[in-house]
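The complex appears here without one of its protein chains, the remainder shown in place.
Each chain gets a letter, A and B, in the order it is written, and its residues are counted from 1.
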Amino acid sequence: MATRTDETARKSKILQALEDQNTSLTFDDPLANDLILNMGPQHPATHGVLRLLIRLDGETVIGCVPEIGYLHRGYEKLAENCSYHEFIPHTDRLDYISPLSNNTAYVLAVEKLLGIEAPERAQYIRVLISELARISSHLMFLGSLAMDVGALTVWMYAFREREKLYDVFELLAGARFTTSYTRIGGLAQDMTPEVAAMVRAFVNQFPEKLRECEKLIQTNRIFLGRTDGVGPISKEKAIDLGLTGPGLRACNVNFDLRKAVPYLVYDRLDFDVPVFEGGDSLARYYVRMEEMRQSARIVTQVLDTMPVGDIHAFKPKRVLPRKEKVYTKMEELIHDFMLINSGINPPVGEVYCSVEAPKGELGFYFYSDGSGQPWRMKIRSPSFVNLQSLTPMVVGSMVSDVVAIIGSLDPVMGEADK
Amino acid sequence: MGLEKALGDSFLLTKLEDAINWCRKNSLWPMPMGISCCAIEMMAFAGPRFDSSRFGSEVFRFSPRQADVMIVAGTTTYKMAKVVRKIYDQMPEPKWVIAMGACTSSGGIYRTYSVVQGIDQFLPVDVYVAGCPPRPDNLLKALMVLQEKVQRGESKGTEPGYLSDVPLNAKQPANI
Partner (left out) sequence: MKEKLLEKLALKFGESAFETSEFRNELTFVVPANRIVELCRFLKEDPDLEFDLLADLFGIDMYTPHRRFGVIYNVFSMRNKFRVRLKVFVEEENPVVPTVTSVWGTANWHERETHDMFGIVFEGHPDLRRVYMPDSYEHYPLRKDFPLMGIPGSIPLPKK
């Protein structure tokens, strides 16, 4: 890089040449230096507050350093000061595009620590909401990727479908998103037949709406030109960098936690795991589109085979009792008081439990010292790890491809920055 | 911007101010400072169901130089505060700020070491919206409240010489 003295020397040479009318003066090649471009935290296409420092040689990217931390809210420190129940609303705000799957992951980890299991019906409903959250997250991915490469209509269509899902969540859990629907040992409230009918109606009309969105972009030359072969990553590099979720399945690795280490009732349900090869943005797009269809299939199966029953485990010293009993019976009142004030007091030990969130492997680690607050809680967030693989994907492509690559990787900064 | 200044002192001015403020209020172009979860509700606010463009916010200008109102949506951390302030300073006057959600109004549910407890510690805020996240209809109501404020010609962050309540030949403050 030219220093100050070189700059002033060059400028004075230019002025001198102008004065002397010497037209044969040559300048340094302006393209000889690299440009460092700052795709700052505030950018329409960075999916949140992600800062990218890109070193460019002309228009080709030769180096990229992602900088995160602009949304670091101190979750892990907060968890050490909250009881296990109090942290459930915080888990909504992690991956804020699919909050229900975070709720499920958290209570699964706490239940593993306690050694209890939620009843059958609760497990089926948890599978249902996880899959609806997956559809919601992938619809957002579809809308954002399409908007980033220029197809704005698909964003509107995807948001129309998401609004229908928000109606379902509102009726089921009381809030559009940030639902905090699951509880330790079960769920907040049961699913009424009205909600089941709404979900069924949504899933029945969903495949044709998805087909509508696909028809708009999937064979479009511009979309294919902007995503085919763009941002490739090899299988070995992907596993080495810890990439999980649809990004890994687009590199021809058949790894899905729902099939590998089945949790909830996934081992009783029949679904396929889409795997594509190529490792580029188009493969990641195909994986997510197919996953949405498989999720719709899972939802239909769950609605057909859901058992009737209780949604709360009966473990008086661990699970919060129902409000009607708290107001009328003595033991439940005492249990409620003790559980809220001093916490659930799990045994001393450590546990890690992970689920297949829409973005990848979301895991919670607890180290409990026997008191009502966890001694240490760690969130293994998929977006934090997936962002590491941004650098090998971006290096070698053009600067305009960076936007398409980030869109296809689909990071969520709330999760990456914890 | 400063149209009142350019036109000089006249008895037509009051009606003209009203007309100009009416024009301003019906074409507030927001700059979405979408940081976290509230950004999703802000996108829904711009989306097909709760359409913000029928209120005049036709486009969401991502460049601060072309926007009137900055909607700060999401938890502002200390690291991000510098960036938000820089973007705010780049907006041309008159400008307004909507603090969307509990996190921007007062720190929200995050009482931790890295979250600014309310953006009014470094930005002048005109409208605070409650909710975590606020529903899009809540944000529409905030936009309507802001429109009434614009009609009256008030803005917390803009130098008073650009709006109607200060005499036009007053001395400009030094730090413009």
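In this section, contacts are C-beta pairs under 8 Å (C-beta built on N, C-alpha and C of every residue); 3 or more make two chains touch, one makes a residue touch a chain.
The model shown is predicted, which means the values in this text are computed figures rather than measured ones.
Student: For the chain that's been dropped from view, list the shown partners it touches.
Tutor: Across all of the complex, the chain we cannot see touches A, B.
Student: Going by the contact rule already stated, which one of A:His43, A:Arg293, A:Arg322 or A:Lys378 would touch the omitted chain in the full complex?
Tutor: If we include the chain that is not displayed, A:Lys378 is the one touching it.
Student: Which of these touches the unseen chain: A:Ser281, A:Ser354 or A:Ser408?
Tutor: A:Ser354
Student: Could you please point out the chain A residues that touch the chain left off the display?
Tutor: Within chain A, the residues that touch the unshown chain are 68-69, 72, 74, 76-78, 81, 112-113, 115, 237, 239-242, 244, 253, 255, 260-261, 349-352, 354, 361, 363, 365, 367, 375-376, 378, 380, 384-385, 387-388, 417-418.
Student: Using the touch rule from the top, list residues of chain B that touch the missing partner.
Tutor: For chain B, the residues touching the absent chain are 78-79, 81-82, 85, 111-114, 116, 121-124.
Just so we're on the same page, only the chains that are shown with their structure count from here on.
Student: Approximately how many whole Å separate the CA-defined centres of chain A and chain B?
Tutor: About 30 Å separates the centre of chain A from that of chain B.
Student: Enumerate the contact residues on chain B facing chain A in the complex.
Tutor: Spelled out, the residues of chain B in touch with chain A are 33-37, 39-41, 43-44, 47-49, 62, 74-75, 77, 79-80, 83-84, 87, 109-110, 112-115, 132-133, 135.
Student: Can you list the chain A residues touching chain B in their complex?
Tutor: For this pair, the touching residues of chain A are 40-44, 48-49, 69-74, 77-78, 89-90, 92-93, 96-97, 140, 156, 159-160, 162-163, 166, 176-178, 413-414.
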